[in-house]
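With one protein chain held back, the other chains of the complex are shown just where they sit.
Note that the chains are named A, B and C in the order they appear, and that numbering of residues resets to 1 at the start of each chain.
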Amino acid sequence: MKENSLWKDAFRRLTMDKWALGSLIIVLIYSSVALLAAMGIIAGDWAKEVGASNMAPNGDHWLGTDIFGRDVLSKVLRGTQIAMSVGLVTSLIAIPIGVVLGALAGYFGGWVDDLITWLYTTFSSIPNIMLLISITMILGKGIFAVYIALGATSWVTLCRLIRGEVMKHKEREYVQAAGAIGGGHFRKLFLHILPNVTHIVIINTSLQFQFAIKSEVILSYLGLGVQGEPSWGTMIDDAKLELSRGVWWQLAGATTAMFLVVLAFNLLGDALRDSLDPKLKGK
Amino acid sequence: MKSLVFVLSCLMLSFACSKEKTFDEREINLISPEKISGFDPINASDRYSGNETGKVYEGLFEFHPLKRPYELMPNLAESLPVVSSDGLTYIFKIRKGVLFHDSPAFKDGVGREMKASDIIYSIKRLADPKLNAKGWWLLDDRLVGLNEWRTKNSTTENTNYEEEIEGLKKIDEYTLQMRLKKPYPQFLYALAMPYTFIVAREAVEHFGKEFLNYPVGTGAFVLPKFEQSSMITYLRNTKFRDKFYPSEGEEGDDKLGLLADAGKKIPLIDKITVHVVVESQPKWLSFMKAKDDLLEVKDVNIQQTINSKKELKDEHKEKGIRLIMKPMLDVTYFAFNHEEPIFKNRKLRQAMNLAFDRATYNRLFHENTAFDAHGPVPPGLGGQTKEFKNPYIKYDLDQAKKLLAEAGYPGGKGLPTIVVQTRSDTISRQQIEFFEKCMEKIGINIDAGTNTWPELVNKVTKKQHQMYTMAWGADYPDAENFLGLLYCPNQAPGSNGANYCNPDFDAIYKQATIMQDSPERTTLYEKLNEMVALDAPWIFGFHRTDIYLAQAWLKNFKHMEFNHSQFQYLNVDLEVKKQLSKKF
Amino acid sequence: MIKYIIRRLLYLIPVLLGVSFIIFVLFNLVSGDPTAVLLGKNASARQMAELREQLGLNKPLLDQYFDVVKSAFTFDFGYSWATKQEISHMILQGAYPSLCLSVPAFVIATILSLIISLVVSFYRGKGIDLFVRIMCIAGVSVSALAYILFFQYFFAYKLGWFEISGFEYGFPDFIPFVALPAIIFILLSLGPDVRFFRTVILDEIYQDYVRTARAKGLSEVVILLKHVLRNAMIPIITYVVIQIPSLILGALLLENFFSIPGLGGITLNALNSSDFPVIKAMAILSSVLYILLSLLTDVLYTFADPRVKLK
Partner (left out) sequence: MTSPLLSVRNLVVEFQTGEGITRAVNNVSFDIPAGKTIGIVGESGSGKSVTSLAVMGLLQKPAAKIPQGEIIFNGQDLLKFNDSQMRAIRGNQISMIFQEPMTSLNPVFKVGDQIAETIRIHRNISNKEAWDRAVDLMNQVGIPNPALSAHKYPHEMSGGQKQRVMIAMAIACEPKLLIADEPTTALDVTIQKQVLELLHKLQQQYKMSMMFITHDLGVIGDIADDVVVMYRSNVVEQNKAQEIFYTAKHPYTKGLLACRPKLGANPRRLLTVSDFMDDQGVEKHVSPERVVVFDKEQEKEKSSEILLEVKNLVTQFPIKGGFFGRTVDHFKAVNDVSFTLKKGKTLGLVGESGCGKTTLGRSILRLVEPSSGSIIYNGKDITHVYAEELRLLRRKMQIIFQDPYSSLNPRMTISEILTEPLNIHNVGNSKQERLDMAKQLFEKVGLKLSHLNRYPHEFSGGQRQRICIARALMLRPEFVICDESVSALDVSIQAQVLNLLLDLQEEFHLTYIFISHDLSVVNFIADEVGVMNGGKIIEMDKASSIYKNPKEAYTRALLSAIPKGEVKSDLSSMV
């Protein structure tokens, strides 16, 4: 007897789109690389001097070496961990805030709504980059600051989206039905409405990821990025000095690595939206 | 497809607009690597704002553009001052016929003659508590009555410039007497620095808070209004007094053609355009496109500039580009915070000095153009001698390990992870990474704390650091300016960020600093230099090298540490420019 | 309508209060003492103390907050600590280049991506649709830094099509200076824009009224350009207008690399020299702009969609 939920259904549609599938695979690969790197199984020795400084790509160092003669490839791999963790953690920060606030605002309306709307209007009215910079500056450098800064700036969009969607859903009859059988606000909001807006969260997250990864580069350029660890951001930033010496491999490595995963996340985001967003059903 | 058309038309326009170079304008294009914030001499703290103010303003004295070692020559002052035997009273004769630039500030817009009172005013202005000038330290506690005047006025509604100060007396319109509290041998240098450049009271009062955008000086160039943009254009001061290109300099200058214009009236050019370019790539590219005539080559581009033999690369040679390399009067160092108990341990400090691989560092970051610093004082200043070799700056891991063990931390055991504060830009990040690796080799764990400039300065001034790294450039050519970095009373927030205290050192320093320049003083300086060198209050870094690239047609450029006054001597050879520009 | 507008303008008050609070927390409470930086390397403890007094950093926090609020409502931002320049003047100076760069770039990018997204949604599901989408996304997947470094070297230096860096005031002098950064800007915004516009348009294409239009015998192109686009306008307007505040900050990186003396640079310098007044000013201005623009969007709605009534 077949039993398939919307999710399974969505997943099926997702896997039918080969681009989406490809992206999914890429993302999975990156995640596992990140995981392995985090556990130090691969690229654990990125800091080791393996050759002369700024060696061009060659047989045993496919991406050459950096200024300290460290293997660029393992730096790239190591950087994957940073990139993914930035994406992950910022999402972990942004999603709960965004979802809860958005849901409360959308569901209860009234002064709750006013308050929360005010909150995110205030936040979104300050240019993102400015908040990013000032927060990282004040929290001092390092990946932790990057997490907080990105998290603190990126909940807003999600909040707005969720709010709108919840507003729509709370009028639906299934919510009223839940009320009719004696369900309280909590049940209506968290057990009935939220599961129906999760697609937004998912789509948003996949885009959040790539936004975070890209922001990390900008922050690194401003010298506010990750410290003591090779991140793509710092590598690309290094390139700013090295390119003129004809040292292109560090830039190439990091950019390609980033290119792939960002591309993947974008495509995945699109595919997810197409397959999860009820609005687009039946295309 | 409208927009596509638009894009294309933009491109078209852009070709149309990229102006054809004309070769009849006697113009020089320079680069300033930092944003220029304004033209108020008393706040011209960094080298670059100094350079800009130096184009419009002048001081009583200036450094001779050619002679080395650096030598002061009278500028707005007619001659060197008469100094009383106790070295406290100075009598200055003021040059006659020096005119301020024309400006609406003056009666019917015509610049008036500069007089003694203007000098007094300018110096008082430096001391004005309301303005809280960055340059105040220069005369802080130097002139008799000036500090009192400052404190008195710090509470009043507005500063009273009328009040006579004992240390600053006008004898007549062209004669001025200054009186020092205690001997201050660097005093004349102070009067050559941008801080003490002469401004006109009318201008200050007329423009008020906008004064910094309307520079009204006596200099060779005029800038009617400063628009804060990426391009500043100075025009020759047509009313500039008769000032002539010097006819003698360092030997060899004539061969370099630096004396070609000897005796000619300056300025020799009509226009200076300064482009503010922060990033290194555009800087390099626009010089290579001959959009600029002079390029200060920074770490990044050194490798593109010179080959392994430290000679100019051929591709540049054939464009006629000249390479100018001269040691800088500066020192880079990793400072210990001597208030940290562990760093009271001299052997530890010495060990870390020995473990620092200067050769590689030099190669990686300075393309071997820098010189190991044996002590704080850079070569070229009295106080530093070729003979003196600091035994602790050679790269010797065994020795280092040995000392580390003796220090009580065999193999680094027992040492906490040491956090070194540095700046957060790319190079600093790489440099500190390198430092980490060095110390690792003897088992010392280093952690990098990267900061924006403000944060770093804060940590240092607030003593919130274990170690930090910095570079110090000379304010004036005197070892005192460097040795002061280790003088106990200069502790943070003073310039002695290491909070190093060494009574013997302080004693001699005190004595030396009030001596006029003399062999005795130099020997004292040498003593001080070697003394601290051995005590390893810092991990000594390098004395870096200034590297300039100059286009063939840029004439009369000679490397100069304190170059704010040098631009008035520059010249351009349009013929050469016309010929060579094809090559770009 | 008027009532609505007034009410929305009044909404500025709470938002500005909020903004000034955030700023206050960030800069008056959390961040460090600026005086050391402001006085330079030879500053003495005494001088720093004096300066702190002058800058009012010793005032009770409430007063400091009040000052922030005051400047937020009076728009009197006073003078920069670092440059001693009048802030309003600085911002005016910087706004011009920033806008010269970002406004044309923004406009072109928007129009271009609108056209592209119309084309792709016309060929939805077909090869070209996928291809163009992938291209656009690929465009944004490269770091801006990489673009800048390469383009500046190649197009400006090697080919000499554009000025390498710098800026000149006045039209059309600035075009050769901003053209290249503008192109990069466009490249970077094409991806997200097309992606968004396409979704919105597709959302509409599957509505019933489109079927009606087809039943009338309208051609797909007309349906797309007339019926669908008009309905897609609301989300598009929102999306576009909301971006504008970030434009005044200009493209920070671009400005830095192409030495365009814009607000981005000013803000960055301010941050790098603890020049709080400037930062505050920038934040406040942009939030005011934000509110005004979101008001503008609402007004635009009424033109785009008769159903929207502002009450």
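Going forward, contacts are C-beta pairs under 8 Å (C-beta built on N, C-alpha and C of every residue); 3 or more make two chains touch, one makes a residue touch a chain.
Model, not experiment: these values are computed from the prediction.
J.: Which shown chains does the chain we cannot see touch?
T.: Displayed chains contacted by the hidden chain, ordered by label: A, C.
J.: Any idea which of A:40, A:195 or A:246 touches the chain not displayed?
T.: That would be A:195, which touches the missing chain.
J.: For chain C, which residues touch the unseen chain?
T.: Per the touch rule, chain C residues meeting the hidden chain are 3, 6-7, 207-209, 211-219, 227, 230-231, 304-307, 311.
J.: Counting contacts across the full complex, list the positions on chain A that touch the omitted chain.
T.: 1, 3-6, 12-13, 16, 172-174, 176-184, 187, 192, 195-196
What we mean here is this: only the chains that are shown with their structure count from here on.
J.: In graph terms, nodes being chains and edges touches, is this line, ring, star, complete or other?
T.: Looks like everything touches everything, fully connected.
J.: What chain is the most remote from chain B, judged by the mean position of CA atoms in each chain?
T.: Here the answer is chain A, farthest from chain B.
J.: If you average the CA atoms of chain A and of chain B, how many Å lie between those two points?
T.: 45
J.: Quick check: what residues of chain B touch more than one other chain, meaning two or more?
T.: 279, 281, 452, 455
J.: In chain A, what residues contact two or more other chains?
T.: As it turns out, chain A has residues touching two or more other chains at 137, 237, 240, 243.
J.: Enumerate the contact residues on chain A facing chain C in the complex.
T.: 19, 118-119, 121-130, 133-135, 137-138, 210, 214, 217-218, 221-222, 232, 236-237, 239-240, 243, 251, 255, 258-260, 262-263, 266-267, 270, 273, 279-280, 282-283
J.: Which stretch or stretches of chain B touch chain A in the complex?
T.: Its residues touching chain A are 279-281, 284, 299-301, 303-304, 364, 423-427, 429-430, 433-434, 437, 447-452, 455.
J.: Within their complex, state which residues of chain B touch chain C.
T.: Per the touch definition, chain B meets chain C at residues 1-4, 6-7, 10-11, 13-15, 17-18, 35, 37-38, 40, 43, 45-46, 129-130, 132, 134, 136-138, 140, 154, 209-210, 212-213, 227-231, 275-279, 281-282, 285-286, 288-289, 291, 452-455, 457-458, 460-462, 472, 475, 493-495.
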